[in-house]
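I have a structure I would like to understand better, so I am pasting it below and will then ask my questions one at a time.
In this view, the complex is presented without one of its protein chains, the others remaining in place.
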Amino acid sequence: MAAPMNPPSPCRSDVMIQAEAVEKWYPNGFQALRGASLTVNRGEVVVIMGPSGSGKSTFIRTFNALEDFQKGSITVDGIALSNDVRNIDAIRREVGMVFQQFNLFPHLTVLENLTLAPVLVRKRPRAEVELQARALLERVGIAEQAEKFPGQLSGGQQQRVAIARALCMEPRVLLFDEPTSSLDPEMVREVLDVIQALAADDITMVVVTHEVRFARQVAHRVVLMDQGEVVEEAEPETFFTAPRHERTQRFLEQIL
Amino acid sequence: MRKRSAPSPIAFAAAAASPLKRLQRQLAPSAADALLSLGLVALILWAALQLLGWAMGRADWAVVQLNSMLLLVGRYPLAEQWRLWLLALLLALQAGLSWGLLRAWPRADRREQARLWPRHDRIAGLLLALLALLLPFALHLAGPLQWRWWLLAAVLLAGRWAAGRWGQQLPRRALKLVAVLWPLLYLLGFWLIGGGLGLAAVSPGDWGGLLLTLLMASFAMALSFPLGVLLALGRRSSLPLLRWGSVAYIEFIRGAPLITLLFVGQNILGFLLPGGASPDRIWRAAWVLTLFAAAYLAEAVRSGLAAVPPGQLEAARSLGLSQPQSMVLVVIPQALRVALPAMVGQFIALLQDTTLLSLIGLLDLLGTARGIMANPEFLGHSSELYLVLAVLYWGCCASLGLGSRALERRLDPRSVASRR
Partner (left out) sequence: MNGTPWWRDRRVLPWLLQAGVGLAVLVVVAWLMTNLVRNLSAAGLLLSWRWLGQPAGFDLSETLLPFNASMSYGRALLAGLLNTLRVIVFALVGSSLLGLLVGMAAFSRNGLLRGLARVYVELVRNVPLLLQLLFWYFVVFLALPDGAAALGWPALVLAKSGLYIAGFADGRWQLPQLLASGWQAPVHLSVEFAALLTGLITYIGAFIAEVVRGGIASVPAGQWEAASSLGLHGAAILRHIVLPQALRVIVPGLTNQYISLAKASSLALACGFTDLYSVAETTLNQTGRAVEVVLVLLAAYLAIDLLISAAMNGLNRLVQVRER
């Protein structure tokens, strides 16, 4: 019973996420992932880039079983992702996710958005969680909005709440699925600043984004995905200045 | 993005002007309109005079006065009627308290001052008091009925005042208590009405009039709600068997007129159950109403579910909430908020549909009234009864609609995720 929730220490290593040759077909027959592989180490920040439709969102959504896959294997912090529902619940508890559309719960206040899952899923006392939630809101710079509803906040503020919500579960990995793509330009910075501050705290993160400056400053490694596979993996400097693959070069030409 | 709706052409003419000028713009923007308005005013005046003349002169309200208790509670035993009055008293108190508490605790996010009597409430309270004061006179109700009626109104307003005045000294959780008290009061009501557990039993056959109408409607509403939500979830399920099962049920019920389903309930239900297990006529009808309303409610809820973006479920799941937890805590509350107007519309339709019970021989409000009309003693005075019935039904339906609009205002539209 306890095993899948708290993996025994022998499994613990420096590898946080290990995805090997993941293949996924949609029910309509379209193959979204064609043997994508990626290793993310503990404390590492990995940025995934790539043209739209390259499968990068699908790929990170397989890490917390929002998407299923047909071939290959994914291990998160020593837990192998299988079709066991209990196993899936365990992984989702340990993997936080921030979405492009924020997906805050509009019928709950900001504070309730943060406390809902820790109280229900982690079974922690409400008072304790509320204290932590207020501290997290302080950290992302919106402590004074705790009693408001998400609809009353700006896009940038909403996304910062969403990050705090994910952090409140104390996840071992944070996944960001294009966190700034639906923000007005003037709000992108405030969100990226928060993510950058988190990176300084050694939180393991996988970020799908188009923000080149952010990738250069924050990422330990940058990954290019194209047509459902990982094409190139390199340190940011190498990735942006001396890419090895022709597909990476073409992609960089388009966005730079 | 919400589209701007069509401007009613008055918007162009809304600039401040003298009252006379405004009246002219409203009633006679052109010569043709002036003529039309004149005609309409004449028509309305004529109709009003006719109605007034009839109500004051030719109408004989004795038929309503003599039968007022019959219309209200049917043949409910006289000796046990104190239970109904007690229930009415509790309901009035609870309504007043809920109303007051809602005012004492405006939504936390709005910088609204809690005011004891906002303008709307003052008007509503005044109207209520006026209605309570005048109606017994208008109907020439008997003395005891008169003061009971006044007591009800007084308790409601007093509860409203007390809760509004001191509600804030209670913790905020008291608001949730109100929501729990209503169902409890409902169960208590069934006990008070039906008896048992120490009270003399009153068989459903003796329930009648407005009492039976409200009981049937509220019973069907309360039970069809969870059923409707389940059916709506089934209809949107990815599992083919659940989906097709729900679709088949919903479309079958929605395809048939209620009267034929009541007919099934009265004539076939007995064959479907083992001999003698068939419930009382009234309960059979109540279950048919429930199953009928559930199908319509399911469609209302379905539209609400469709309005909740899939990202909400994904976000809940990625936080580690289980599927049922995600549905109950995240998706369904939002869906119900969207579906609220449609659902209340269905509840109003359901309340009106209870009149069909009179066609299968039950003595609901309409059934009782038709019984009275058939009595030779009151021959030729059906208009009075029809008018009273219309006013009663209209009042019940319109207040449901009003309540729903008040609830919608309290539940911020922004509190539902918008699709992008």
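Some notes on this structure:
Residue numbering begins at 1 within each chain, and the chains themselves are lettered A and B in the order written.
Note that contacts are C-beta pairs under 8 Å (C-beta built on N, C-alpha and C of every residue); 3 or more make two chains touch, one makes a residue touch a chain.
Nothing here was measured: the structure is a model prediction, and the numbers come from that model.
Contacts of the undisplayed chain with the visible chains, over the whole complex, involve A, B. Only one residue from A:Ala21, A:Val85 or A:Ala135 touches the chain missing from this view: A:Val85. When the missing chain is restored to the complex, the residue among B:Leu20, B:Met56, B:Leu197 or B:Leu239 that touches it is B:Leu239. Of B:Gly143, B:Gly255 or B:Pro376, it is B:Gly255 that touches the chain left out of the display. Listed here are the subunit A residues that touch the chain not shown: 68, 73, 80, 82-88. Within the entire complex, the positions of subunit B that touch the omitted partner chain are 3-10, 26-30, 33, 36-37, 40-41, 44, 238-242, 245, 255-260, 263-264, 267-268, 270-275, 348, 352-353, 355-356, 358-359, 366, 370, 373, 382-383, 386, 389-390, 393-394, 397-398, 401.
FYI, only the chains that are shown with their structure count from here on.
Spacing of subunit A relative to subunit B, judged by their CA centroids, is 47 angstrom. By the touch criterion given at the top, residues 108-109, 309, 311-312, 314-322, 325, 329-330, 333-334, 337, 412, 414-417, 420 of subunit B touch subunit A in their complex. Touching subunit B in their complex are the following residues of subunit A: 64, 66, 89, 92-93, 95-97, 99, 101, 103-107, 109, 116-117, 120-122, 147-149, 151-152, 165-166, 169, 182.
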